[in-house]
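One structure below.
What you see is the complex with one protein chain gone and the rest in place.
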Amino acid sequence: MILQHIADGILSGAIIALGAIGLSFSMKILRFANFSHSELLTWGAYFALIFASFTAAFGPGLGNPVGPFSFGWKFLAALVFTAIATSALALVLHELVFDRLRRTANHMTMVFASFGVALLLRHLVLLLFGGDPIYYSNALQFAVLLPGGVRVMPDQVFLLGVTIVVVVSLHLFLTRSRTGISMRAVSENPDLARVSGVNVASIVRWVWIIGASGAAVAGLMYGMTVQLRPELGFSLILPLFAAAILGGAGSLYGAVIGGLVVGLSENLSVMIIPTTYKPAVPFLLILAILYFRPQGLFGERQ
Amino acid sequence: MIGVLSYLIFFMILALVFGIAVLGLNLQWGYTGLFNAGVAGFLAIGGYAMAILTGPSREAVFGGFELPFLVGLIGAMGAAGLGGIIIGLVTLRLRGEYLAVATFGIAVTIQLVCLNWEYLTGGTLGLIGIPNPTHELASAPLAQNAIFLAMVVALTALVYWGLQRIVNAPWGRVLKAIREDEIAAESLGKNPALIRLTSFVLGCMLMGLGGALYVAFIGFVSPFDFLPIITFQIWTMLIVGGSANNRGAILGAIVVWAVWTGSGYIISQIVPPEFQAQSGAMQAVLIGLILVLSLLFRPRGLIGEKLHVSRHAKL
Amino acid sequence: MTEPLLSIRDVHKGFGGFKAVDGISFDVPRGSIAGLIGPNGAGKTTLFNIISGLYSTDSGEVILDGVRLTGKAPHQVFGSGLARTFQIPRPFPAMTVLENLMIVPRPQAGEKFWNNWIRPGAVKAQEEELRAKAEQVLAFCNLTQVAGSEAQNLSGGQHKLLELARILMADPKIILLDEPAAGVNPTLMRDLVDRILELNAQGYTFLIIEHNMDVVMSVCDPIFVMAQGRLLYQGNAAGVRSDASVLDAYLGETI
Partner (left out) sequence: MRRLGKYVALGGLVAFLASMGNVMAQECPIKLGAILPVSGPMGQVGERISNTGAFAVEVFNEAGGVKNCPVEYTLRDTQGQSAVGVDAAKSLVDLEGVKALIGAVSSGVSLPVLTSVAVPSKVVQVSCCSSSESFTALAQEGKTKGYWFRTYATNRSQAAMGALLTTEKGFKNTAVIYVNTDFGVGLAKRYVEDIKKLGGNITSMIAYNESQQSYRAEVTKALEGNPDSVFLVAFPVDGATITREWLSLGGTDNLIVNNSLRSDDYFKAVGHQYLQNLVGYDSAQPRLPSVTTFNELFQAKFDGPPNGPGLHSVFDAVTVVLLAMEAADELTGDAIRDQIRNVTADGGIEVYPGAEGIKRAKALLAEGKQIRYVGATGALQFDANGDVQAPKMTWKLNGTENKETGYYTTEQVADLIKRLDK
């Protein structure tokens, strides 16, 4: 059974990792803990739903199933659509709320504002889409038995692949592109970066775009493997923070490893403790790690 | 007429019970800069301590000592304070959001313990029959609530006075110094670790007091009373009211609780019946909007911080 | 020869592979104004941070008046009689200048929170005392007119004076100043130097990091020169001027 728990942990950890990347960047570069980040996952999932229903004329849900998967080529289009739409939403929030607050108040005020924004976003979903759970496809996908008695769903394996592609392209973006390099410079030392001619305002927008796109993909993945409901992101907020903080703010691979650690520890914990204590596991983990490394596993000491 | 009065009394009891917890948070955040996102956990400790100390004994559940109300209050503060010491020692070396996430996690863990450790907390059923002291003093519900309100007002006033005494004083000056520049304070001979811990523990004790009063008033305690949303509520009260100002904290508790509950009232009045089921979502949207707008346009809260700290150093 | 007041003995400190302080030893005589100079990145501020307890040492020790400071927390170091300022001043920005001073002395009865409940009289009396003393110090530092302002509204030079004034509240045995003259206009700087000389005459010992060579050469003796974490030279102003290794270290800069 341990192999099954490990497989489950990696698969659920991948979703957490994708969501945590944006959170980690915003903690480091935007310099506040954005509690509304998880709502971007929710919106990402629902944007994909909107896409699917608008294009319903061209085939069901996310397209005619291809191979062992529950979706078709439309899935990729939905992925792009939701990333753009969610980024737009994030930029609107940035302009209307967070950017204004940055000028008038300290970063803790932004944290509280993000609480309020989260409440707002979550319940707007409830008002617009209702509280019923929704599925992209009602067909149930059955797990495939792998050697070692491990069962996984084909969709999940595909999504793990998507995660890897996203992380690798993010890595290339951060190390090769001009914007990515500037972004790292801003994260290291915003004042120095500003003096060296980096357009910090544009970098901040890029952080929102990257964070929102990651969240959108994570939300879509979550919606595909579990379900869509207004509390989708809210129920993930703790694991997301756990992953971002475990990894250390601003670290791409830190967030990914943090996500995997959270996913694995949650799934493995039920082998030793009652399932009812499971939600506490990521926290005890954070506490243990922060006790010894207050800056997170991959964070830099201040 | 009686109805309005009766409701107002009831409303004020809950608002001030929250107000006491807000005062505790104000000590931690407003004056010391400690981002405690685990308020619900300390309310829970206080609430359960009250239930265990003063409640009736139950089969297969610890406690039920049927001790007097006052013992319950002191015990609740003591338990929350003890919890504060342990948690503070583990977490207070963290800063900002890191402290927030750690304390948040602790509150979640406390709530899970309340939910699952049946021997101590009664588990999911909670603990019932916790005596409300005013029921022995009066028989009419209105009179009972009036007495309870008088008691809560007196306690709030006492807490307010006690806090004003210590924050508008050299002690409060050190808190503020640590909040503004810990390294400078340290280099001037202040011991930040000790002072942060003291402030944290005192704040936790007030949260415990708030939890105990809530439980005694409601007569029942269950894990579902201490969901993370309570922490959010208490924080909103502090930020809207004005952090680092004890009057602001109390005012914030009253105003935010009025908005929180009043928005339900208003929505139930203006929303047509066929959309009633959406009223909850509308209410939450409204609350979120009010919070964001108040932060945008009044980031210092209704009553902001005062410049002078010690009352002996006014110019 | 009298016992030195502050004694630094073979102090080492590295960050990762970089040796910021690499075996420094020197003594600050009682009653002196000692200068610590050296090019940027020589390790001067790191050494200050070690002496004042903000950094731990890798090895070596610091002795103040026979008491070992090494291993003590910053607030304990301060309690032993060593006070410091910062290169970039660190006042408590949202506090009044007066209270920036009143906070310093210890022990204060009112810093134990319960005393504010049970002994309000004693707290009040002490606060009045502190206030009187603070007003004196403010007058000495020419800050009386800004006593009621928020510290963050002061000018850069006034911040330096405020830091010095804050330290004076505690009557330390030795005062460490980190670049007191940096970014200060000439009039205020003269003021500052006068205060230092006056305090030295009253018996205060100083250890000063400074880049302004006019100030160093006119007031400091002995002078310690650091470069790349090591002590390059120690002696008086004349010796520093004539020493070849010092000139090398400062190549391109005028002494």
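Order of writing sets the chain letters: A, B and C. Residues in each chain are counted from 1.
By our rule, a contact is a pair of C-beta atoms (placed from the backbone, for glycine too) under 8 Å apart; a residue touches a chain by one contact, two chains touch by 3 or more.
A quick note: this is a predicted structure, and the numbers were derived from the prediction, not measured.
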item: Visible contact partners (per top-of-document touch definition) of the missing chain; value: A, B
item: Contact residue for the chain not shown (choose from A:M153, A:V186 or A:L246); value: A:M153
item: Residue touching the undisplayed chain, where the options are B:A51, B:I74 or B:I230; value: B:I230
item: Listed residues B:N26, B:T103, B:Q144 or B:N191, member touching the removed chain; value: B:Q144
item: Among A:G72, A:G180 or A:P239, the residue in touch with the chain that has been omitted; value: A:P239
item: Residues from subunit B at the interface with the omitted partner, ascending; value: 1, 3-4, 6-8, 10-12, 14, 18, 112, 115-116, 123-126, 128-129, 141, 144-145, 157, 160, 214, 217-220, 222-225, 227, 229-230, 247, 250-251, 254-255, 257-258, 260-262, 264-265, 268, 273, 276-281, 283-284
item: Positions on subunit A where the hidden chain makes contact; value: 1, 4-5, 8, 11-12, 123, 126, 131-133, 135, 138-143, 145, 151, 153, 222, 225-227, 229-232, 234-236, 239, 266-267, 269-271, 274-276, 278-279
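Simple rule for what comes next: only the chains that are shown with their structure count from here on.
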item: Per-chain Cα centre nearest the global Cα centre, belonging to chain; value: B
item: Computed distance of Cα centres, subunit C from subunit A, in Å; value: 48
item: Subunit B-subunit C separation of Cα centroids, rounded to whole Å; value: 43
item: Residues of subunit B engaged with two or more neighbouring chains; value: none
item: Subunit C residues counted as touching two or more neighbouring chains; value: none
item: Interface residues, subunit B side, partner subunit C - complex; value: 162, 165-166, 169-171, 173-174, 176-177, 180-181, 183-192, 198, 202, 305, 307-310, 312-313, 315
item: Subunit C - residues contacting subunit B, complex; value: 52, 54, 73-75, 78-79, 83-84, 86, 90-96, 98-99, 102-104, 106, 108-113, 116-117, 120, 123-124, 126-128, 131, 147-148, 150, 166, 170
item: Contact set on subunit A toward subunit B in their complex; value: 27, 32-33, 97, 100-101, 104-105, 108-109, 111-113, 115-124, 126-127, 238, 241-242, 245, 274, 276-277, 279-280, 282-284, 286-287, 290-291, 294
